[in-house]
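Every protein chain except one is present and positioned as in the full complex.
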Amino acid sequence: MGPLWLLALIAGLSLFGFAIGRWKSVALAREGRQPMAARPAHYGSFVLVWTAIPAVIVLILLSIGRPYIADHAVRAHLPDNVLADETNLSLAIANVEQVANGLKTVTPDEMQNIKIGVVTARSVFAKHGVPLAGDVEPYQLAAAISLNAIRATLSDITDVTVSLVTALCLVFAFIRIKPRLRARTAVERVILVLLILASSVAVLTTIGIVLSMLFQALHFFSMVSPANFFLGTVWDPRFAAAGSQESGQFGFLPLAWGTLFISFFAMLVAVPVGLFSAIYMSEYASSRVRSVAKPLLEILAGIPTIVYGFFALTTVGPAIRDYVAVPFGLGTSGNNVITAGLVMGIMLIPYVSSLSDDIITAVPRALRDGSLGLGATRSETVKQVVLPAALPGIVGAILLAASRAIGETMIVVLAAGVAANMSLNPFTEMTTITVKIVNQLTGDLEFTSPQTLVAFALGITLFVATLALNVLALTIVRKYREQYE
Amino acid sequence: MTATLSHNTPEQALIVSHIDLGLQRRYRSERRFRAYGIAALTFGILCLVLLFSSIISRGYTAFEQTRITLKVDFDPAIVAPDGNRSAEAIMGGDAFRFDDLFSATVQKSLEISPDDEDGLYDALDLFSKGSSPMLRQMLAQDPALIGTTKDVEFYATGDVDSFVKGSIRADIPESQRNIKDKHIVLITKLKDSGALHLAFNTGLFTFGASTRPEVAGVGVAAIGSLYMMLVVLSLSLPLGVAGSIYLEEFAPKNRWTDLIEVNINNLAAVPSIVYGMLGLAVFINFAHLPRSASLVGGLVLTLTTLPTVIISTRAALKAVPPSIRDAGLGIGASKMQTVFHHVLPLAVPGILTGTIIGLAHALGETAPLLMIGMKAFVVDYPATPLDPATSLPTQIYMWATEPERAFIERTSAAIMVLLAFLLAMNSCAVLLRRMFERRW
Partner (left out) sequence: MSSSPAPFQTIRTPDASPRPTKIHADGVKVIYGTKQALHGVSIDIGEKSVTAFIGPSGCGKSTFLRCINRMNDTIVGARVEGKITLDGEDIYNTDLDVVELRARVGMVFQKPNPFPKSIFDNVAYGPRIHGLAKSKADLEEIVVTSLQKASLYNEVKDRLQEPGTGLSGGQQQRLCIARAIAVSPEVILMDEPCSALDPIATAKVEELIDELRTNYTIVIVTHSMQQAARVSQRTAFFHLGHLVEEGPTDHIFTNPLEQRTQDYITGRFG
């Protein structure tokens, strides 16, 4: 039985439990010897949660544990020389896996033939549509057979255990139904635990991000020293050739420079445009203009970044190249910092404007009235009273936008280029942290080579940088809001 | 007389106020400031217009496609030389016989002399390389066609398509275009005979990835996206709502919940590519789920969407006035009953709106999907969420880097399809908000 069938079994038994639990409580109530502490549906739910939850937990635990036991079984069959070769171990295990898959398609007759060596396993497998990279070594065959056997056993064990646990819990919960049982409280306690678990998913995500990246990044730093990474000025990772220990240079600075340079141009566009739009909409525009302009700007925020990337690649990039860069002899590439920065800036306009708008509107009316009542003009009121009062919030909004800019991926992947330059000319091609993460993590992955692992070092750096910006910005904005609540 | 003195008596103050408040200068500055605001707003809206017009002007032509109708004579001597006309026999055996069938068809239709091999090859250049497999499929589905003649619509190549639509122009030097003069002669001939025509491009919505633009479509990618959205909806909605209910209604206000709050707000602003790396490290490298599967894509997008759902759900719960809770508790309902019977139903419109917006965001997300290998070359529809799949945005990404004119057109069209979905979802959200907007 597969896990889906087991889940169906659990679900069926749980519903059955609900029915009989309810039925029993109704029957008890009819006897009327003691008043019931809860409604019949609560007793039904009581049986339901006690049937389903332990069974699901057992199923999950067993499913997590199974691959490890299987892996252990495979390793027991591998010869020492294969086990000793750390770098190719995962490959060897994958090969055994492949053979094991092939064996599942083989008929008993063919199996006999393979065992006595009349035909090669490879040719039999090919007939069944399972391609193999090379001939099957005897140890692989043995390992694969035992792998399949152990998997079958484990699957049976899971089926039996889960079914037993489900049934036992059902009976146990059913027996516990008494008039005095506070079924509602018991069920609600379980629901509360489920709610707490759901709320912890967000925390688990953060922990998952940090741990998974930290683990791989540390692996990377065991191959390339942090000093070479963080202070290196040359980015040239070469290719990850299987088994070759030659590694390129992983200088972080050109990527950091490209990221910051592009983000700077993006902010140069987004901050004034976003801020002035927000001021105009909150202080000047009639409600009709506002009701049209605000959603229009918000459309910009809803457009996927890949669309901006395509826009940069096909429209903005060539335009800047043909009308600005080439005529002034500044560069020849359609991929450049200006294009990426400009388009990213357009993308960020709504972030800056809607956040600033909220913040400006949060400035109490009394302050505006105070200034207007003294005979200040609108712009004087905005510049000297509203903006200074809203400044912390606006700074927060700008920091949030900056955090988006440095983490933005698709626009730079399509518009910034892949060459890691450190130049002051914004019409040259440059690259960013996110572009390199994409470059290093698409295609063939080797979780043992620095070429792949460097992406995680870049990733955790990016995460820490945006985390710092976000937390700073969120704290500022929060303090600001509390001030006016 | 100093300005201070003028302050002491209102009579003099009156004079001061009439003398000079620098009004002209101040109003100039006022007008300037206002103009900056209008300029900024106009710039933003102009960018939007430019973005849309550039995509629409590039993409609208992709909804039509050049087809060439030829009369095919399904000669049994060519397609079934051994006399076996079963579907299996057609799909088996030598594939070249269908190339022969197609060549014969082209030769006959364009009246090319049998000796003119170059002429035949030039003519074949106009047709999609998928033409003869298409004939084979046709026969396999309906073997009764053998021995009959029938008008069949073939796809022209992407270059021919671009030429017919005018995006490859005849007036540039011949060496710089893929359509040579000899092709133009043939195209004109086919056009005049009425064989070559433009038709609605249904393939754009049904095909999968292909190296040949004329048979490339977003159908397969859309199914991948659909699977992912189903996964995201079925996970992030219950998880998000359950989590928010705890945080908003039950959690004690202490440093721990404070930390969760900051953490959730931060997660909403973490670059999406980081979630992709998490997915790669945890779901693929650690849990050994298959790469390129829409299940994994859905899981990753669930994590990116969850903060949005939680934030909007909490806002919706917060908007339910405390009096409702008091009323529930006051008649002896438990806290849990009050929340699930009274508070949650009132918050449903807000929750749904937030969820739809979160889904729309997830639908356009590209970077995390690249991390988990969802830029595979997928030709066939994925049958289950565990099959290799691709998604609308990653399909757009793959096409965006193709240099051919016909692909640029299709990329823009794919973007228009994606934007249409997003528009529909966001309109739903707005409608929901309008319909159920409630003032307490």
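Every chain is named by a letter (A and B) in the order it is written, and numbering of its residues begins at 1.
We take it that a contact is a pair of C-beta atoms (placed from the backbone, for glycine too) under 8 Å apart; a residue touches a chain by one contact, two chains touch by 3 or more.
Quantities reported herein were computed from a predicted structural model and do not represent experimental measurements.
The omitted chain makes contact with just one of the residues A:I53, A:A142 or A:L372: A:L372. Summary of contacts with the chain left out: across B:R26, B:K129, B:H197 or B:R212, the touching residue is B:R26. In the full complex, chain A makes contact with the omitted chain through residues 286-287, 364, 366-377, 380, 384-385, 388-389.
On the side of chain B, touch with the chain left out of the figure occurs at residues 2-4, 6-10, 13-14, 16-17, 20-23, 26.
To be clear about the criterion, only the chains that are shown with their structure count from here on.
Per the touch definition, chain B reaches chain A in the complex via residues 21, 26-27, 29-30, 33-34, 36-41, 43-45, 47-48, 50-51, 54-55, 58, 238-240, 242-247, 250-251, 260, 262-267, 269-278, 280-282, 285-286, 288, 303, 306-307, 310, 334, 336, 360-361, 363-367, 370-371, 373, 375, 393, 396-397, 400-401, 408, 411-412, 415, 418-419, 422, 426. Taken together, the chain A residues at the contact with chain B in this complex read 67, 184-185, 188, 191-192, 194-196, 198-203, 205-206, 208-209, 212-213, 215-216, 272-277, 279-281, 283-285, 293, 296-297, 299-300, 302-311, 313-315, 346, 349-350, 353, 375, 377-380, 382-383, 400, 403-404, 406-410, 413-414, 434, 437-438, 441-442, 445, 447, 455-456, 459, 462-463, 466-467, 470-471, 474-475.
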